[in-house]
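Every protein chain of the complex appears in place save one, which is left out.
To keep things simple, chains are lettered A and B as they appear, and every chain counts its residues starting from 1.
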Amino acid sequence: MTVQPPVAAPAIVPPAAKLRAKGVNFYYGSFKALHDISLEFPANQVTALIGPSGCGKSTFLRSLNRISETVSGTRIEGEITLDGEDVLKMDVTSLRRRVGMVFQRPNPFPKTIFENVAYGIRVNGLAKRSEVADVVEKSLRGAALWDEVRDKLNTSALALSGGQQQRLCIARGLAVGPEVLLLDEPCSALDPIATAKIEDLLVALRSQCTIVIVTHNMQQAARVADHTGFFLLGRLIEHDRTDVIFRNPSKKETEDYITGRFG
Amino acid sequence: MASAAATTPIPGKSGVSSLSRRLRSGDEVAWLIVILFALSVLLITAVLVAELWVGSAAARHKFGFGFITSRVWNPVTDEYGAWPFLYGTVVTSVIALVISVPIGVGAAVFLSELAGGRLSDALTFLVELLAAVPSVIYGLMAIFTIVPAMRMYIGPGLKAAFGFLPIFQGPVYGVGYLTASLVLSIMIFPYIISVSREALLAVPREQREAALAVGATKWETTWQIVIPYARLGIIGSVFLAFSRALGETMAVTMVIGNDMTVHTSLLASGNTIAAVLANEFNEAIGAIHPAALIELGLVLFFLTLIINGMARLLILVTTGKGAHHG
Partner (left out) sequence: MTFRNLRRKALNNVMLSITGIFALMTVSSLFLILAYLVYNGGRSIDLDFFTELPKSTGEVGGGMANAILGSAEIVGFAALIGLPIGFFTGVYLAEWGGATFSFLVRYMADLLNGVPSVVIGICTWTIVVRPMHTASGIAGGIALSLMLIPIMAKNTEQFLREVPRTLREGALALGAARWQTIATVVVPAARKGIMTGAILGIARIAGESAPLLFTSLNNQFWSNPFHEPTASLPVMIYTHAIAPFDDWHRQAWAAGLVLLVLVLAANIAARWIMSRGHAAVRG
C-alpha cells in the first residue's frame, strides 16, 4: 500500500532550480534511450526518479555528472544547466566536484577509511595538509558514520559492513563539498536497517546540498523525496511534488505504476 | 551384467553384449594410457634435472660454492667460475626490465584505459605477435641495426653526456651489455604488456567511476586507483618477463660480444650464462670443462625456476582476487 504523506498547503513558492534539464536526448550508439527529458531539480530538496527497470532513470542520472561518458558510443543532446551554467560544455572534472555521485553497490577504494574520504580532497587540492583530517571528520559526521569509525580510521574500508561502506561512499562524496549529490539506487544492496539509516541521512543532507535519488522502491521515494519524477521507456511521464504524484497523478501510466498494476 | 544380457536377447546380436562389456572396461585402458603419458612428463622432468645434477658433478665437487663467485674461466688450466656470466645475465636482464617496464606498462595502460575494445584487441594481438618472433631473428635484426646504431650514435652519445659515470666509459664496439639489454627489452615487451593489460582490465569499473565521480582526472584515476589495484598482476608480468630475459640465448649471444671478464661499463662486451653455453658447449672437451658448463646450466635453471615460480604465484593471486571481487 502506498504511504500517504500529508497534503501540503497550497500556493507555495517553489524553490529555485539548482539543476535543470531541458529537452535531453540520450543515445547508446544509435539506440535512443532518453526522449526529450525536461526536469528541474529544486535547490536543497530531494528529488526522486522512479520507474520500472530499464526505463532510463539511471541513464538520465549518469548524464547529469557525465559519468556516462566513460562508456564509448554514448551521446547527450539537449541542455543541462547547473546554476545556469551549461553542464555539457563545462570542464568535466570541475563538474564532478560540484555534482557528486554515490553508486548502486558500495565501491570504496581498497584503502583505509581515512584515505577513502580524503581522496577527493587531496586530488582536487581542496584543503591544506593540516586541514584534511578536519574535513574527513566533518564528512564522516555528515554521513552519520563518524561515531562508528572514529577509532579505526586507519583500518581497511573493506572491513566495514555493506551499509557502513555505502555511508563511507557518501562521506567520500561529501568531502569535496558538492552542490548536488546524485544517488543511483544507493540502498538496493543493503538490508532494511542500513536502508533506513541512509534514508534519514538523505533527508538531513538537504541543508547541505541538492539531492537526486534514483530508486525502484516507491515507498522509499514517498518517504524521503520532496519531488518525484516518473520515467517510463525513456520518457519522463510526469513530475511534481511527491504527495501529488502519489495521491493525485495526472497521467494514467503514473497511476498504473503507483498502484502496482505493472512494474 | 551377465544377467542384463540374458534378459534382453537381441536376435542376431548375441555378441554385442559381451563387446559392450569389454568396452566398458575400456575406461580402465583409457585411464592407463593417459596416466602413462602423464607419468612420462614427470619422468622427463626428473631425468632432466638429474642429468643437470649428475653432469655437473665433476665441476661441483671441484669448485664447490666458490663456483658462483669465481671470476676465472680458463679451459687451459681447467679453472672455472660463474661470476662473469651471472653478472652479465643479471645485468642485461635488469636493464632490459628498466627500459621495458615503464614503456610496457604505459602501453598496457593505453590498451586498457584508452583504446576501445576492438582497437585494443587488435593492437594487443600485434604486440603478442612480437612474442612469436624467433630469437635468432631478433639477433639478426640487432646485428645489423642496433649494433651499428650503438657504435655510431648511442654509445658515443651516452659517453658524451654521461661519460663521468663508470658505466658509460671505455671503447664502444657496438656489441656489449647495453646492446644486449636493448634487444632483450624489445623481446620482453609482449610479456609485460599482455599480462599487465589483463590485470588492468580486471579492475572493476566501479573503482574508476568512484574516483572520476569526485572529480579526479582520467590520469589521476589511472595512476592513483587503477594501477595500484592491479599492481600484483603487473608485478607478476615483470617477473615473467625477467625469467624470459634470463634464459634468452640466441639474440643475446649474437650481440653481447662474448667477453669472459666482468666489466663495469655497459658499453663493454660481456657474456651471459646462456651465451657462453651456446658458444662453448660443442667444443668443450675433457672432464671438467663440460661439467662446468653443465653446472652453469644448473645455476640458470634454478634462477629461472625461482623467478618463474614467483611470477606465477603473483598472477595466480590476481586472477583469484579478480574472481573474488567479481
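The rule is short, and it goes like this: a contact is a pair of C-beta atoms (placed from the backbone, for glycine too) under 8 Å apart; a residue touches a chain by one contact, two chains touch by 3 or more.
Computed from a prediction, not measured in an experiment: that's the story for all the values here.
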Residue of B:Trp83, B:Phe110 or B:Tyr173 touching the missing chain in the full complex: B:Phe110
Sole residue of B:Val94, B:Leu201, B:Ala278 or B:Val317 that reaches the chain not shown, by the stated touch rule: B:Ala278
Identified contact with the non-displayed chain, of B:Ala82, B:Val127, B:Ala180 or B:Leu232: B:Val127
Residues of chain B in contact with the chain not shown: 23-24, 26-27, 29-31, 33-35, 37-38, 40-42, 44-48, 51-52, 55, 102-104, 106-107, 109-111, 113-115, 123, 125-127, 129-130, 132-141, 143-145, 186, 189-190, 193, 217-220, 223, 243, 246-250, 254, 274, 277-278, 281-282, 293-294, 297, 300-301, 304-305, 308, 312
Chain A residues that touch the omitted chain in the full complex: 91, 93-94, 125
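In this text, only the chains that are shown with their structure count from here on.
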Rounded Å distance between chain A and chain B, as computed from the means of their C-alpha atoms: 49
List of chain A residues in touch with chain B within their complex: 65, 67, 70, 72, 93-97, 100-101, 103, 105, 107-110, 119-120, 123-124, 169, 172-173, 175-176
In the complex with chain A, residue positions of chain B that touch it: 116, 204-217, 220, 224-225, 228-229
